[in-house]
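These notes concern the structure reproduced below.
Every protein chain but one is kept in place in this view of the complex.
Order as written gives the chain letters A, B and C; numbering starts at 1 within each chain.
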Amino acid sequence: MIETVATPCFRQTLRVYWEDTDAAGVVFYANYLKFFERARSEWLRSLGFEQQRMLEDTGAMFVVAATTVRYLRPARLDDLLDVTVLLRSAGLASMNIEQQIRRSTTAHDGELLAESTIRIGCVERGTFKPRGIPSEILQTLQ
Amino acid sequence: MIETVATPCFRQTLRVYWEDTDAAGVVFYANYLKFFERARSEWLRSLGFEQQRMLEDTGAMFVVAATTVRYLRPARLDDLLDVTVLLRSAGLASMNIEQQIRRSTTAHDGELLAESTIRIGCVERGTFKPRGIPSEILQTLQ
Amino acid sequence: MIETVATPCFRQTLRVYWEDTDAAGVVFYANYLKFFERARSEWLRSLGFEQQRMLEDTGAMFVVAATTVRYLRPARLDDLLDVTVLLRSAGLASMNIEQQIRRSTTAHDGELLAESTIRIGCVERGTFKPRGIPSEILQTLQ
Partner (left out) sequence: MIETVATPCFRQTLRVYWEDTDAAGVVFYANYLKFFERARSEWLRSLGFEQQRMLEDTGAMFVVAATTVRYLRPARLDDLLDVTVLLRSAGLASMNIEQQIRRSTTAHDGELLAESTIRIGCVERGTFKPRGIPSEILQTLQ
C-alpha cells in the first residue's frame, strides 16, 4: 500500500517512555498515532507554521480525516525511534501524508516498525466545516 | 492523610483495558487520575449537571488545582474497579474531594488500590480566572 | 471500503470524558482506537474470554496488525457513544473486524462518527511470533 520512498523527507527522533507502553511490554498501538502526529507538528514547525498560531490567526485547523496503519514490529521502553513525514499530495483543502517509524540507528536505516498513510483535512474552528488551507501554508506545501 | 469515610458516597464501576496498562503489567499510575476524573464527572451528572452544558450556559469550568495520590496496590488488565467520590467541603469557588479506588467485589469492600484528595477550582473559560461556582450547582453541593 | 452491515453485531455504550478530548474541543482521533479496543475486549468477554486469563493460560496474545479508520464527524465531551464490533472473518492466526462509532440515541441509529477495519493477529507472549488462536476461542469465533 505504501511505496518505497526515495525522496528526502522530514525526520523526528523520539524516545519511548512508560506512558507509551502497555501490559504486553511494548508500545500500545494507538500511541503510534501520537508519534506520527508529533512528527507532523514538527514538520509544520520546520516549515515555519505553528498550529496554535494558525488557529488564532485564521480560524483554520488541520484535522485527521483517515488513517491506515500497518504494525510490523513492536517498539519497547527506552527505544529511540525515528518518525518520518513525506507529503504525497496537497490539495486546496486536504493533504495526504506517508509516515514511517523505525528503530533509530546511527549507521543505516533501522528496522521498520510501523507505516501509515494519513489524510489531513482543513476545517473551520468550532463548526468543523471544510475550508481551504491558509494560502501561505498551501504555497509552502506545493 | 485520608480519614476513614463512613458516610455514603458516589460510586462508579469501571473496567481496566489495554490502554490503561503499562509495560510493568499493571495500570499506569497517571491513569488513576483519569479514573478519578470519570467518577467525578458521573457524580456531577448524577446530581443533574453536565460540564459541557455548564460551560456553554455559564462560561464556567471546573479545573483541578491540586492532587495528592497514594498508590497502594496495582490494578491489572480486565480488573473491575470501584471508584468513589466524597465531597469533603465546598466553598464559593472551590471544593475538596476525596476519592478511592478498590477492586470491585460483590461481597464486601474490595482491596484499596489508590486514594486521593483532589482540590477543584472554578474558572472562567478562556481566561482561566477564578470565579464562583454557578449558584445552582453550589446550592446542590452544599 | 466498509460495506453496510446488516447482520447483528456486538454493541458497547461508553461516555466521552475530559481525558478523551483535545484542544479542538472534540475527541482526539487517536482515542477512537481506544474506544474500538474497549468494545472488542467486551465482545470477547461476552463470548466468555478474558485476555489476561488467555495470556496466563495459553501464552497467547491478540495484537493489532493493521487499522484503517475514517473519521466522519467529531464527538464531544459528555457524548454517549455506541461502539459496534462485527467479526468479518476469522482464520487460524488472525481475524478481521469491522467497527463503527455512532452517537447513542434511544430511537434509531445515531449519526455515524467513525468507522474502521481492524486486523488482529495472535502471537506468543514475549517473542511476538505468530501462532494459532487458542482452539477454544477459534471454535467460538467460527
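Just a few scattered comments:
Keep in mind that, in the parts below, contacts are C-beta pairs under 8 Å (C-beta built on N, C-alpha and C of every residue); 3 or more make two chains touch, one makes a residue touch a chain.
Note that this is a predicted model, so its numbers are computed, not measured.
Considering B:65, B:80, B:93 or B:112, the position touching the chain not shown turns out to be B:65 (whole complex). Only one of C:23, C:72 or C:92 touches the chain withheld from this view, namely C:23. For the options C:77, C:95 or C:137, the residue in contact with the chain missing from this view is C:77. Of the candidate positions A:52, A:106 or A:127, contact with the unshown chain belongs to A:52. Those residues of subunit B that touch the chain absent from the view are 24-26, 29-31, 33-34, 37, 61, 63-71, 73-74, 125-126, 128.
In the full complex, subunit A contacts the hidden chain through residues 15, 17-19, 34, 37-38, 41-42, 45, 50-53, 76-78.
Considering the complete assembly, subunit C touches the hidden chain via residues 18-19, 21-26, 28, 30, 76-77.
Convention: only the chains that are shown with their structure count from here on.
Seen as a C-alpha superposition, subunit B sits on subunit C after a turn of 180°, to the nearest 5. Centre to centre, using the average C-alpha position, subunit A and subunit C are separated by 23 Å. Centre-to-centre separation between subunit A and subunit B, using Cα means, comes to 33 Å.
Within subunit C, contacts with two or more other chains are made by residues 34, 37.
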